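Yeah, one chain of the complex is gone here, protein chain that is, but the others are all in their spots.
Chains here go by letter, A and B, matching the order in which they are written, and residues are numbered from 1 within each.
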Amino acid sequence: MDVHEISMNCKRTEFVGTAVLDTIGLCIAGVDDTLLKTMNIGTRYHALGLFSSRTGAAGQLTAMDEAVKSTDTEVLSIDFPRDTKGWGGHGNYIVIGGDSVSDVRDAIRTALELTNKYAGELYISEAGHLEFAYSASAGSVLEKAFHARRGQAFGFMAGSPAAIGLVMADTAMKAASVQIARYMTPSLGTSHSNEVILALSGTADAAKEAVLSARQIGLELLIAMGSYPEIPGTPYLV
Amino acid sequence: MDVHEISMNCKRTEFVGTAVLDTIGLCIAGVDDTLLKTMNIGTRYHALGLFSSRTGAAGQLTAMDEAVKSTDTEVLSIDFPRDTKGWGGHGNYIVIGGDSVSDVRDAIRTALELTNKYAGELYISEAGHLEFAYSASAGSVLEKAFHARRGQAFGFMAGSPAAIGLVMADTAMKAASVQIARYMTPSLGTSHSNEVILALSGTADAAKEAVLSARQIGLELLIAMGSYPEIPGTPYLV
Partner (left out) sequence: MDVHEISMNCKRTEFVGTAVLDTIGLCIAGVDDTLLKTMNIGTRYHALGLFSSRTGAAGQLTAMDEAVKSTDTEVLSIDFPRDTKGWGGHGNYIVIGGDSVSDVRDAIRTALELTNKYAGELYISEAGHLEFAYSASAGSVLEKAFHARRGQAFGFMAGSPAAIGLVMADTAMKAASVQIARYMTPSLGTSHSNEVILALSGTADAAKEAVLSARQIGLELLIAMGSYPEIPGTPYLV
């Protein structure tokens, strides 16, 4: 077998597309019955959408949150593998279901497109990384992943090495009147990533202000470690 | 102390050898009593064989399965560290025991030799990795590691990013009449690796067919992510 005989232009019906951060989107029209039972995600849907990345979680989950909201699909499972290709954070692995294969494919396609946008709030330096996300109105995916309050604005911040994440969390809490949705550390809620993560719910103004304050101090601290971060997209939060 | 005064040609009695994928094989003739009790692997054997790699698990476990079958030794513990040197999978750490030091050394030596062969079904690209394994007749090591049915043929597939692994699993289940031995995800059974893993038991023809079908679609999807995989050996499954 010669792998170089395989084309990069994939013709499989399961293939939907790719995005930045080693993200792939796939779709299974009629998943195998025995496998579906073993997956333990319910047996209502045989049309499954699959989405996973080596690096990043909050941006992709925010993308998937919008994708599920805009289609007749449901999120079935969310995993946070310990990954980031040698860096201190997570990747992601999301399974969604729907009655219609075309709805599922649409949702995955939308999530891939939005991932290219939301990757703009990921900052990776030689020393560590920062990740931010914001949604004006959290849906079922952000609720399932980060216990966000449905319909409220959502803010997210992760910092690595972990100490930076805690100072960002403290700064965010002092910057605006927001509620803690989820708090994660290397030993709590993460897959042992080198991060402190804070997810917030609140009004749009407060959640945005909290995230922007955290981003400013987080970048100052990360850069104080001696190198400037690269950004796999364009920062979009203002 | 100058580390460069130490020779690469190790003369320690504990050293058995090395193999690809940062694999080392070691042997302790008479392990310390207190340490043995703390290890919690039983106290029957004082001759221990140790085997571990930074990258890969199924190939090495298949190698060790044959090694234990062909010697008077027993597998005592199997760990799956989250490793692969920055990639999304596991390494391995295996402890075996025997009444005879020479049996234990033989088993470790055999496992090292076979690892160089079985590494041929590991595919590592810029985006992710795939790993496959096959045994015509699973023994105690594959039973302990992956719940393989002893004496039946065994098939294994792991894909990263995880979504690729699930499509491979679905493809395998549809390709042949096989039973699921073990199903693993970033949150279930793995050490938070970015993989979906399926281990199968069945007839030789069915297990082989399932693995080959999974390999074909897995390679097509991995390559669709934009780079060709490197292979640390020579693919041997046909």
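What we mean here is this: a residue touches a chain if its C-beta (ideal position, glycine included) is under 8 Å from a C-beta of that chain, and two chains touch if they have at least 3 such contacts.
Predicted model, so just to flag it, every value in this text is computed and none were measured.
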Can you pull out the displayed chains that the omitted chain is in contact with?
A, B
Touching the left-out chain: which of B:32, B:72, B:99 or B:205?
B:32
Residue list for chain A contacting the dropped chain reads 82, 85-88, 123, 126-128, 160-164, 166-167, 169-170, 173-174, 180, 183, 185-187, 191-196, 198, 217, 219-221, 223-226, 228-229, 231, 235, 238
Take the complete complex as the reference. Which residues in chain B touch the chain that isn't displayed?
1, 3-4, 6-10, 12, 14-15, 18, 22-26, 28, 31-32, 34-35, 38-39, 48, 50-54, 79-83, 85-86, 91, 93, 95, 191-192
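Convention: only the chains that are shown with their structure count from here on.
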For chain A and chain B, let me know how many angstrom lie between their CA-based centres, rounded off.
31
